[in-house]
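For this view, one protein chain was removed and the others were kept in their places.
And then subunit A:
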Amino acid sequence: MRTATRAILATTVAMLALPASAETLRWASAGDALTLDPHSQNEGQTHTIRHQMYDALIIRDVTGAFEPSLATDWGPKADDPNVWVFNLRQGVKFHNGNDFTAEDVVFSYNRAKTPTSDMKELINSVVEVRAVDDYTVEMVTDGPNPILPANLTDLFIMDKDWTEENNTVKVQDFEGGEITYATTNVNGTGAYKLVSREPDVKTVMVRNDDYWGRDQFPMAYSDIVHTPIQNAATRVAALLSGEINFLQDVPVQDLERVSSADGLVVKTAPQNRVIFFGMNQGADDLEADNVDGKNPLADVRVRRAMSMAINRDAIKQVVMRGQSQPAGMIAPPFVNGWTAAMDGESKTDLAAAKALMAEAGYGDGFSIRLDCPNDRYINDEGICQAAVGMLGQIGITVNLDAIPKAQHFPKITEGKTDFYMLGWGVPTYDSEYIFNFLVHGREDSIGTWNGTGFDNDELDAKIKSLASNTNLEQRNADIADIWRVVQDEQLYIPIHHQVLNWAMGDNVGIEVDPENQPMIKHATVN
């Protein structure tokens, strides 16, 4: 009996102490990928999980610079400014052994342009994608597009044959509740292969030893187990107990506790994401307020007063525990078009705010509902609650409705909110991306996240002209002009730029990425 126990124990120990190369990254974050279909749902955490298994033509490294991936080099065609040429990497295989060729790129980009795709805004300037030979692709745009490569870093390449064989060519209709083969199965060219996937429970991946970059990247982890843990305290407990060894979303209140724990390190870097409030200035009368027959938010003085009432330093000190950077514009400092001067334009001044309210005829204030997510941004509900108190000081009674992101975001895109919180990251590192989504008047394929009702035709024309403006100096001057209007209109109330905190075991070598998208193939074991 005792010998048997000992034998079992010995086997168990032997199994635990497999060769040193078998390292498992036990990774947790607050949320899970919404789907694995590469062209459904343009959402940060969803892209993060995809990046481990799928490759794009180009990706960004931790400094934000381009890194060749499936494309080895690229550039505008010498004799035609409307065409970009991409030279593809040779000898790359998909997880199922199929060869990667130009056909797959053409197929994937065409798939990303179909109506149910959530990536179509990123390549709406692309009119045609054509394969010149097996390893050369040309993309034709509807005018010269100098920043096209920046839009391609989250556009993943699927295997044409696999997708057709498994009858999953149509992009999953996520809002319609559709589930397809590609939602839970992956055949990419990426550094890791999918082993199993249980949405909102666990995603298991194993290293792809036939990866084209096997010698180029450390790829120190043989296995990845990703677990979403929504509750902040549970997340920290899992890290402290050693159940996980890499945590993407450390709650700001627990940073000290985690970094002082033995064997754990916290790495911090500014994130490419700004948090702000939007106000519906376009409606004649608001649904969510107590003022009949007119819209208090239509008055720029009211919007400015509201911005002045927000004490961003107090939010930074108390709600964010120093882990944020107060913002004066809705562009993160990474973005072309950001200026320190404009980012410093938010001033807290209660007396001036009250004076502006009185001037606008709302000296006695009004009441309005604030819609806020409670599981998306760092301490989102805490920020909204703090804003309730601060706006109360200039007479605005705010009713807070804090709900999960899955219900909050449709309110903005469907125009069902008058006062809301939103955060915006800029994967293209250019202001055009912000203008396209948040400033341009709302139309079918542009301005889709602009819930302010702001619609200025002259400005819209200027925004549209940015895409094909090859004179970078003139383009930057136009961007500055557009920002000036956004600032003077007080289109949004900027709050702060988020700061990222990743915690990991001290033997885990992962560098913080401003997009909040760790690429595990870069990770080392120390």
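We take it that a contact is a pair of C-beta atoms (placed from the backbone, for glycine too) under 8 Å apart; a residue touches a chain by one contact, two chains touch by 3 or more; residues count from 1.
In this section, contacts and distances are computed from a predicted model.
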item	value
Absent chain [UniProt protein name; select from "Cell shape-determining protein MreC", "Quinol:cytochrome c oxidoreductase membrane protein", "Peptide ABC transporter permease" or "Putative Xanthine dehydrogenase FAD-binding subunit"]	"Peptide ABC transporter permease"
Residue of A:23, A:343 or A:401 touching the missing chain in the full complex	A:401
Touch criterion as defined above, residue of A:143, A:322 or A:392 at the omitted chain	A:392
Among A:62, A:131 or A:314, the residue in touch with the chain that has been omitted	A:314
Interface with the unshown chain - residue positions in subunit A	232-233, 236-237, 240, 251, 253-254, 256-257, 288, 311, 314-315, 317-319, 369, 374, 381-382, 385-386, 388-390, 392-393, 398-402
